[in-house]
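Missing here is one protein chain; the remaining ones are kept as they sit in the complex.
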Amino acid sequence: MSDLKTVGTNVPRKDAMEKVTGAAEFIEDRYMGPMLFAKMKKSTVAHGRILNIKTEKAEKHPGVKAVLTGKDYPNMIGLYLIDRTFLAVDKVRFWGEPVAVVAATSEKAAAEAVDLIEVEYEELPGVFDPREGIKPDAPVIHENLGDYEIVPIFYPKPGTNIANHFKIRKGDIEKGFDQADHVLEKEYYVPQMQHVPIETHKAAVQWSPDGKLTVWSTAQSPNVVRQLLAKSLDIPMHKIRVISSYIGGGFGCKAGASIEGLLVPIAQKYPGHIIRIVFDREEDMQGTFTRQALFSKLRTGYTKDGKITALQYEMVWDGGAYTEYGVNIVRAAGYSSTGAYEIPNVKTDSYCVYTNNSIGGPVRGFGMCEMQWGIERQIEEIAKELEMDPLEVRLKNGMKPGSTTASGQVVHDVDYEKCLKVVADKIGWGKKENGKEGKLRGKGIAGLVKCPAQPSNAASSAIIRINEDGTAHVMIGATEMGQGMLTAISQIASEALHIPVDKIDIKVPDTDFTPYEWQSVGSRITYTCGTSVKRAAEDALGQIYLIAADLLEVPQEDLSYDGKKVYSTKDPDIKATIREIADSCKKCTGEGIAGPIIGRGSFVPTNMTNLDPETGQGNPGLFYCFGATGVEVEVDPETGVVEILQLASSIDAGKAVNPQLATAQLHGGTIMGLSTALYEEVRFDKGIMLNRNFTDYKIATFDNVPHIDSFIIETPETNGPYGARGIGEQPMIGVAPAIANAVSDALGVEFNSFPLTPEKVWRALKDKK
Amino acid sequence: MSNKITIKFTVNGDSEEREAVVGETLLKFIRDELNLTGTKSGCEIGECGACTVLLDGKPVNSCLVLAVELDGKDLLTIEGLSKNGELDRLQQAFIDHAAFQCGYCTPGMIMAARSLLERNPNPNDEEINKALSGNLCRCGAYQEIRDAVKDSAKK
Partner (left out) sequence: MLSFDYIKCTGLSEAVDILAKEEQAYPYAGGTDLMVGMRGGKFAPKKLVDVKDLPELNVFEESDQGIIIGAAITLNQIACDDSIVKNIPILAEGSHSVGGYTIRNRATLAGNICNASPAADTAAPLYTLEALINIVGPDGNRSLPVEEFFTGPGQTVLKKGELVQSIVIPKPFPAGKGVYSKASRTGSVDLSTVGVAVQNWGKHVKIAVGAVAATPVRAFSVEKAINEKGEKSSAEAAKLVHNDIAPITDIRGSREYRYHMVEVLVRRGLEQTMGV
């Protein structure tokens, strides 16, 4: 692998010029055509029956072309569980749920018309805490849960608010606790947070008179948008075209399909017009995915030597009003519920519970940040109980090649030990520092692991077209939301095709032209799309050799290719340029040989299986990516302000396709982790999101981010393209527990929840006294 | 039925005369009237900095400025930084240091950073932080941006 030419080098980003000049087209930057602007009427109650909606005044307002309500449009949609409609039909289930949509010739007219719509609600008792929602006598939010179509790997309980109950039963939990010398049980709480990408959700649709639907969307996954709209609206897939632009931040918020369908009936009424909706910041925060809050109980049994023999995890997740996506987060957290540790006896119950809070959905980490918070905090407390070094306890229980996860999957290509040691070493683990001027210093570490949360048949594909001059087009279905996909994928293509990166063109998808990619989520694209592209390149190379063999009249096995010419290894003067090969024409007779070179590659996992419905045992992980975070803090005990003195982050990338961009991802995830550790919490009051703008939902700024020491570890992933695995989410997972562990070290208080705001830290100290 | 005022201004070095709707923000005017879509909207309340442009040489949140105020003033947007296809050295530094990911905050970020370098040709980390704290980057490219600004200053 050491003679790689492109993979492993710092190629400048493919989208660099466009992004630094402002030329990069995001959805709202494209001029599309005659437009109608859509605005939503949103519910003012969190749980209620819609008694009536009066739209006459709105319909008559100047500029208004259409007003739609749910009863005109009761189509259902969902990724894993079809529990949602585009507009509320008979009842609303969260504050701000769209009950009507107006399309007008200007945004102003649409907004004015929305104010003219009158809605009467019969308010119903609301559920705002999943621990209440899970009780048998709780108000039922989805009365028809039993009728919803569901992917059969999820287990809802009709008649209740339980949208999914995922179980792990590994080994023998009773025996495991019997073997323990000590037992520790703690409760943890992780509140909702929100991705707040700087670009909010936006979509536009156009219906042509011959029945073709064109959709522009900020969605991370155009193929899933197409698939879900096709099913929901009963339109064949070849009549739906989804066009991507650069995405101004995803982090999971733009996964699945959420807003596009809202506009389709209006588009059908006005063929040729483009109907566009832009979510403002407040709508984006309360009306799109939020990370599910988690109430958990974690009980571990461990020996006096620090070996964990039993782990029992009960997780009650706030799924929000609709759990079409959230059911899978609950499952993923369940099957990874031992975190980076091998524990022989595991009993996990992970519940996705409906509430009347905002819709829970995918956020970077997909349940790992919330679930591993408890694990990494409890390991720390185990170490304290035993007066052992927390690093030692982690190393003792940490996964190694051949270890099994909570679901019994065997992990390979692991060096968790290295991830931990490198960050511990960097922050000077074992050396206690003194704080200045009454402040207290502490150090903390935490480990992490994640596999891509995807169905076992989530597929990927790629097409490579070689142009007549030897340049190439790489066509893929993955989207670019900053993670560097365009660059990394073209580097893989370049390596496999033997042609320079600047001879490769790659774009964001258009489903009429680009081949299938399940979703750009889960830190999977480098691995899945990368493998497809590598296979497509190899397929193209095969065709090149076939043509060259005929052209040069040399057996294929004697041929080699250096990116510019194919030549005989027996006599290098017998050669053909890529141009001649692309011309595909016998020199003397002029007969054609094979035709243009089009490489195809596809990938579907072959190492994943379903999970047993009772025990959760099976292989849900395409690959496992480990890492660790190390933090040194200085805390002002009077104010509770936490200053980060050192922040070290490691991730095992297998092979960093582009080390500079891999480091950028490592930094990005670490910073988002830091931000959630210290500042971020969505605040609800009976379903009303109180802090739905940047004034009161604070995220890390330049001032808050210290220098980050990053370590890219490369334990090759055997089946990954050039040994690579995906790393986009992982760096976030360890930060909150590492910071809490460090603050705990400094102050001698424990934290069961974050963010560690100054007030919360102060309170923890105050309550200790 | 909107109230319009004729305004005269220069934008990216060119003189212009246009009608601005009273009540429209400078951000909307830049994007929809001048068709300069590099400047972005992220929050509309002056908290995220994605809409940062230079007005008479000073960085402002264009979402909080009225379009009609552009009258008699000089506007510089991201599109005005590169001349004759040549990148400004700060833009090149952003590329060299991968100082952006999704790119959505980038135009505003570059304008704010450009202005910083005009006021302070050799800023340290603290000074960069203070100048750019109003520009949010959710992708977390802060460290790379600091490196790009310092690198650009060195030349």
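Note that the chains are named A and B in the order they appear, and that numbering of residues resets to 1 at the start of each chain.
Keep in mind that, in the parts below, contacts are C-beta pairs under 8 Å (C-beta built on N, C-alpha and C of every residue); 3 or more make two chains touch, one makes a residue touch a chain.
The structure presented is a predicted model; accordingly, all values stated were derived computationally and were not measured.
Asks: Which candidate, B:Val11, B:Val68, B:Leu90 or B:Leu117, sits in contact with the chain we can't see?
Replies: Of these options, the touching residue for the absent chain is B:Val68.
Asks: Can you name the residues of chain A that touch the chain not displayed here?
Replies: 107-108, 638-639, 641, 678-679, 683, 690-691, 695-696, 698, 700-704, 757-759, 762-763
Asks: May I ask you to list the residues on chain B that touch the chain which is not drawn?
Replies: Touch set of chain B with respect to the missing chain: 2-3, 5, 21-25, 28, 44-47, 49, 52, 58-61, 63-66, 68-69, 71, 112, 130-135.
Following the convention adopted for this analysis, only the chains that are shown with their structure count from here on.
Asks: Once you find the CA centre of chain A and the CA centre of chain B, what distance in Å lies between them?
Replies: Here the centre of chain B sits 30 Å away from the centre of chain A.
Asks: Which of the residues in chain B end up touching chain A in this complex?
Replies: Residues of chain B touching chain A: 31, 35-45, 47-48, 50, 77-79, 81-82, 87, 91-92, 94-96, 98, 100-107, 110, 128-130, 132-146.
Asks: Give every residue of chain A touching chain B within the complex, in rising order.
Replies: 12-13, 15-26, 28-29, 31, 195-200, 246-251, 280-281, 481-484, 660-661, 664-665, 667-672, 693-695, 699-703, 705, 707-708
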